[in-house]
Every structure is written in C-alpha cells, then in structure tokens.
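Removed from the display is one protein chain of the complex; every other protein chain stays in position.
Then we have chain A:
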C-alpha cells in the first residue's frame, strides 16, 4: 500500500493501482470513455486527464498512470475542466447522429413522438395517450389542429412522405374517448393545498392548470367568454374541431379538480390584486390574442367589413350569421383560411381570398390551403385592398396588383404595389384576417406587468412576468401562434409556479442536450436508401358536397388498421443509447458547446446491420478501440480493427466487410463495451 493525496485528501491505495483505480475505489469520479477494467490501459480518449505534482507533463491520463508513494493528484481544476471539455467538444464535432428524434426536438412541447408511435404500433393505445399527456394534455385537440412542426422535421421526408404523426395522435386520443379508461383522478385535492388563479381558459391556461393540478395545486380558471377553450372554441371552426371533442377534452382536464369560472373578465370582475387578496398565491395569465388589426384603408369601418377574429368568435358564440353574395377575405394565414371556409358554409355564393404575396409565401398550412381550394375558395394572389367602397354598406373593394421585391426582415420578398394597376371587385362582405394582437388593455392597470410594443407580456425564460408570483404564457406572450406553443408555455409556467410556491429558486429547464444530424436539407437521403417506400396513410374526409351543407367535421379519423400501418412507417430516429451514452453524459456534465467546430468536416458512414444482434453505426464511434480490444484480447476473434490514418481513422470489420462476413459470433461483448451508440444490440421485436 502507498499513501497518495487526491484533491487534498489522503488515501492508502494498492501500489499496483492506477490513479483512476485509486480515485474510483474512493468514490472520486474521473470521466473516461476508453478505459475498461477487463483491458489494459489504452490511453486514447484523454478524458481522464488529471494533474500530478512534479510531473513533466501538465496533464497525465489517470487510466494509465500508476500511483507512487507520496503522489499528489488533482482531479478538479480549470486546466483539467477545460481540457476535458475541449476533448468532448472535439469528439462531438465528428459525431453524426440524432440523440433525440427530430420530431420530438421540433415539437415545442417536446412530446415523445417516437415512443407513442411505437406504442400505437404495438397496439398499446392507452399507454400511447399517456405518453402524449406527459407533455400535452390536449391530444384530441392537437390531433386535429396542430401545425405539426414534427412532420416537417420527420426524417421519413427523405424516403417518401412524413409519418402522419398528427393523425396517429388523433387516432389514439379518439380511441381513448371512445374506449379507453379515462385517467383516474389521481390527484387528491388536499384541503390545505395552495391555490393558483389562471386568467383565460385557452390552451395555455388549460395546460398550466393540468400540470399544476397534477402537482396537487388547487386551480381556478377565470374566463371572460361564456365557455372555456379560448381560441380553440372561439377561433377554430367546428368543421376542424368539433365542440363536443373540445368539451370532452376540457372536461377531462377539469376532472383533476380544476374549477372554471366563465363570464369573469379581468379588469371588470377582478384584478390580479384582488385574486392575490382572495387567497390565490400565484397567478397565471393566458388571455390569448383576441384583438385584431383593422384593414387600415379607406372605408374599413363601414358595415359589412369584419375582422376574422370577431367573425369566428361570433360563430363560437353560436350567433346566427347568414352570408350571401361575394365574400372577400383579406390575408394569407390560417385565420384567413378558416374565415373563408366558414364563409362558404354560411351560404356565401362566392368566397375570394385576397393575399398580397404569392401562394408560396402564404403562412397558412399547406393542407388547409388545399382544402380551401377544393371547397371552392378562389385565390387572388399579389393583390392588396386600397379601399372599401359602399354607401352605408360594403359594395366594392378596390385592390391593387403587387409585385415581389427584395426580401424584407422576415426573409420573404416584400410586396410592392404596381402603379396604376388598381381594379375593383364587387363584394357584400369583407373579412380582414391580417393579424391578431393580445387584448392586453385589461392589464394596463396592473402593477409590474411589462407590456411590449406588440402588446405582448414580457416574460423571463421561466415565464415569470415582472411581478413576483405572476406568470404568463400562450399567445399573450408570443403573439398569435399555434396551439402547441401555448401548451408548451403553459407547462413551463406550471413548473415555475411550482418552484415559486415551494419557495425554491426558479430554474427553467435548460435547452435539452441534443446532437442532431441537422435539418432535412443537411442530411443525405442516400442514408435512407435501404428503407422500403410506403405511402403515407390518407385521412378519410367528408365529401365536398356534404361539407358545405354544414359544419360537420371534415377529417373523419383513421381506421385502426391504417393507424397500425402508419405507425410502422416510423423510422425510429434518435439514439438507442441515449440513456447510456458516455459522450452525452459527460457532454451535459461539462456543459459543452455543440457548435464550437460547427463548420468542420463530419464523417458520414454507412450503418452495418448485417448481424441481427449487433447494429454498427460508425457515425457515433469515438475510436476508443474497446470493441477492437475486447474482441481480440478477451474473445480471441479480432473481428474489428482500426483502419486508415489521421482524421480518417475508423474502426471496421476485417477488410471492410460487413460484420456478418467476419468471424464475429454475436457475443455482444463489444456492444456492452461501447461507450456510445456506435455498437448496439438490435431489438428483436419490430418496435
């Protein structure tokens, strides 16, 4: 035994031990990727560097340096930390893969898409819905109206078409409504649990309340309109989101002891102060963006000129509205499409949509635009209104032709009027859908809430407003955007509120550590060459004639058999080794930057799945050589070896053959040893 000092502490250790052995046996963690106790020290990763007093070199590898009597070792210092961090950054700069599936990364709420699709493929529908609910309490709603950033990111785009993620979400959500056992009300409301007030009953508040209730808080939602749902009820038309589906989903959320008080308006019926005075210990503001912009042209205030927000809200309020003649909708977003399609259903003879840019620039969902077109909406692109003419009531709209100039700050080409190209269209109704703003006037009186020029509430990254105990999320923070953003914001706020009410520091979740292959245009589709093409499932739809007769839901939902087929189209992106990967673990621990060497060369290798039990993905290899050494030194086979030199060095089976053509006996020792996902035991079941 010899006496050594590690980080100022004295230890007696075996004289044959290395510094790494000595540290580990005394509970001191030193990171390493290339060391394996079954093997001789190799010294390739250089992650285990430590400082030893009196050594010639400033840093030595702990895995290979033997202890000496009186040795003084430092395992934590700035020099060590920076060397290890840089080492990890270098390894990660040539590490090609997706830690998390791109769909999950693209989802603002981080819904574990791959997992629930896998469960759908296995027929475990209840479990699938529960996975969704961990991040999104409105699966039936989102399954119908989500803008689906996940599908835009789906790697299957490089094979044929993206997996119909949203259809699958709706499928399980509907299944649960019909067959499933609603989640039991697990939260037992404690008498003394703290009370949270939520203002507005839209998706942000519903989400926030749902997750707070799950943490045993007593939630009360105050809603100005007659029924809860916010824009889900008063902005999205029935034919896209039937009210009974919405009602059921809200009811499901409210089962968790959440109380909704409708007809209660901030500033009129209560204030934040009054809420805090009434025993609420935190307040969440989720009042959405229910205001709208006027057209801003002459005659925009005469009768027959409406805003889409008001028009759709009236629909939600079940007001009887009849339209006839020609209706002109101005705008290119989803609200414009919703208004146009709604107008068609209300008896308008003709609906035209006037947009100042071209189709390619329309912010509305492609699917929605197509549906509107099918239903008979006519598009007038590169046109903008100049004035509305009419004596007492709208009769004509004067427009001007536009042409696209240089890109503006949004990156889209700026529309410029073509001088002298004015033209007239006879109309009876004009619906302006040119943007929504938060109705934040009700907040002006409130102390400490900072309102931006765009009328949104300014929040910190924990969704806290300037006022202690008051949080906000949803459209009132982001400006009008999509449902899933509001849901994500609501959940984030719930976590902050929980921390606030527990009296601990509010620490918003840091950005998730994620290595990505890049966006779709950065990934070579040759990578997916071997994947068999299989068309995306089509959503059964109501026939056009039936649609226009009323407000029946257009999309009818997937059949079980199709849902199952579709679920099997998932490529299961994301790394199998996500929970075991050393590179990821230490990468997070050392706070590495993933883009320090972002313009450097990254290797792209083909994946070898020639042996069923071993999936070999050299893109993730850190060249630690554990597999090479285990296979040769422990197994005596030597199926793998180092090849090439310099940056091109890699590990390959003998003579570059597939593993199946080597002496490999699938023992799996290499898989066990691999510190990343470069070698993985393939799953024996389909999903």
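As a working rule, a residue touches a chain if its C-beta (ideal position, glycine included) is under 8 Å from a C-beta of that chain, and two chains touch if they have at least 3 such contacts; residues count from 1.
Just so we're on the same page, contacts and distances are computed from a predicted model.
Missing chain, UniProt protein name: "NADH dehydrogenase", from among "Nitrate ABC transporter, permease protein", "NADH dehydrogenase", "3-oxoacid CoA-transferase subunit A" or "Sarcosine oxidase subunit delta".
Shown as candidates are A:58, A:226 or A:550; the residue that touches the absent chain is A:58. The omitted chain makes contact with chain A at the following residues, 41-47, 49, 57-59, 61, 64, 66, 83, 86-87, 90-91, 93-94, 596-597, 599-601, 622-623, 625, 641-642, 644-650.
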